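Removed from the display is one protein chain of the complex; every other protein chain stays in position.
And then chain A:
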Amino acid sequence: MASSVISSSPFLCKSAQKDLGFPKPSQISVHRCQKRAISRKIVSVMAPQRSSSATGSVKTGMTMTEKILAKAAEKSQVVPGDNIWVNVDVLMTHDVCGPGAFGIFKREFGEKAKVWDPEKIVVIPDHYIFTADKRANRNVDIMREHCREQNIKYFYDITDLGDFRANPDYKGVCHVALAQEGHCRPGEVLLGTDSHTCTAGAFGQFATGIGNTDAGFVLGTGKILLKVPPTMRFILDGEMPSYLQAKDLILQVSVLSLLQHLSPFTASELLTGPFGHKSEIIGEISVAGATYKTMEFSGTTIESLTMEERMTLCNMVVEAGGKNGVIPPDATTFNYVENRTSVPFEPVYSDGNASLYVELFLPLHVGLTYLLFSMFFQPHSPDNRALARECKDVKIDRVYIGSCTGGKTEDFMAAAKLFHAAGKQVKVPTFLVPATQKVWMDVYALPVPGAGGKTCAQIFKEAGCDTPTSPSCGACLGGPADTYARLNEPQVCVSTTNRNFPGRMGHKEGQIYLASPYTAAASALTGHVTDPREFLQ
């Protein structure tokens, strides 16, 4: 490690940045003495090495994302800013956007038009399933009709809403189902009519969300017009502390990426952990958020993550404004993918001399359990800053564990592990919504490590949680009025989901704290926002 500069000021970096040399990265580290451990934060900002636009004979190195898009556009070379027509490998849609996308497809290509490839479209009802809402139910029926007419190979249908297990094809949450069913493969281009399609970038592919009109276009042509995004690379090194999860990482990184709009002071306040430990992320990083950019994650920490944790990381890239998230595929990736599909794939890696928009080195440090309150509320309002400092006194009304972000098998395992370690009962209603049928089955079948053979379901029952419910997107986005666990009153909820905008889970005055499964479980046990280290040691 470079020689360190000892300072108690988190703002040292701001002035030091003026001395940043080009193109060498400048190493700035800040020592922080904390009660538990010494933490060291090095944030290094490397100025972008932009290749000239000369179309000379020298081939410029490309990032993973650029390579994937170049190949899909049948070009040997692309640079950020290029506008290209890209071949799509997989198009996913669900019950909310599917009807609209197909409607546009028919309007533009004709009532008798056929989709470009019935084996490259995956239709996954998941948003509004277990509801009596007639329009919601109708939308699933509409998709069934389209799939029948077009001979769509992958339609994870549900007809018996009273018992999800009676539907052998039904999966649940689209992004988790895509992975579990082997539709995510390194090197490919995957689009979906859902913003969290970026989740699949965990598999080393280009994956992003599109609207109905774009999807309608893809349905007919198998192509999409895309602008090649520049890449922001985040290198996370170091061992993950046992109480931290990928959710904590992405919450911190997302905020980092949005710092362009905040003064260093406000940024620093927002990043204060629940117990007064100031995060060491320096406020002034000269990035323009992650908007329209690729967020590429690498480093030893990333390599240590399981596929599900990598999915959680990439899932919230969109929250930072990112166009796509991507993680270089490795043995972990290949293991997962090869167990689920025999479709051949070609992994792709960034060139060493690829041009990056910015590269940030983020060694992990202690004390990073992170809670995010109303990040997208007026960030400058004094209320939010006060709340960040005093989080541990915040009383909560309920806990929600579910969604593509935090409702996978490992997410429930983590929550169960904490409940088991604590040996206590939850103090608030704790709602459990497995993302897919498979996750639900794992919750009931898999023994939790270190729990003497008990399954998640058993541990949840002993802890007094609600019974795990039918798998779907559930109340992550509110949904129809009768959606299980919907926030119908102005309550405070700690949730493993991905957004907390006003009204997100239902009630406009509901307050949602986004957190990792560990943090959610810990908070359920105390009835207040709680650091999981209280129960995990």
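We adopt the following convention: a residue touches a chain if its C-beta (ideal position, glycine included) is under 8 Å from a C-beta of that chain, and two chains touch if they have at least 3 such contacts; residues count from 1.
The rule we apply is simple: contacts and distances are computed from a predicted model.
Engineer: Out of "3-isopropylmalate dehydratase", "Myotubularin-related protein 9-like", "Cell cycle checkpoint protein RAD1" or "GATOR2 complex protein WDR24", what name does the UniProt record list for the absent chain?
Structural biologist: "3-isopropylmalate dehydratase"
Engineer: For the chain that's not shown, point to the residue among A:G61, A:G103 or A:P347 touching it.
Structural biologist: The single option touching the absent chain is A:G103.
Engineer: Which candidate, A:G61, A:G299 or A:G503, sits in contact with the chain we can't see?
Structural biologist: Of all options in A:G61, A:G299 or A:G503, contact with the hidden chain holds for A:G503.
Engineer: In the full complex, which of A:P125, A:G209 or A:G325 touches the chain missing from this view?
Structural biologist: In the complete complex, the chain left out is touched by residue A:G209.
Engineer: I'm checking contacts with the chain that's been left out. Which of A:T63, A:N87, A:Q150 or A:T193 qualifies?
Structural biologist: A:T193
Engineer: Considering the whole complex, not just the chains shown, which residues of chain A touch the missing one?
Structural biologist: 48, 50, 53, 55, 75, 79-85, 96-97, 99-100, 103-104, 107-110, 127-128, 133, 135-136, 138-139, 142, 193-195, 197, 209-214, 217, 220-221, 223, 225-227, 229-230, 260-261, 288, 291-293, 318, 321, 323, 357, 376-379, 477-481, 499, 501-504, 508-509
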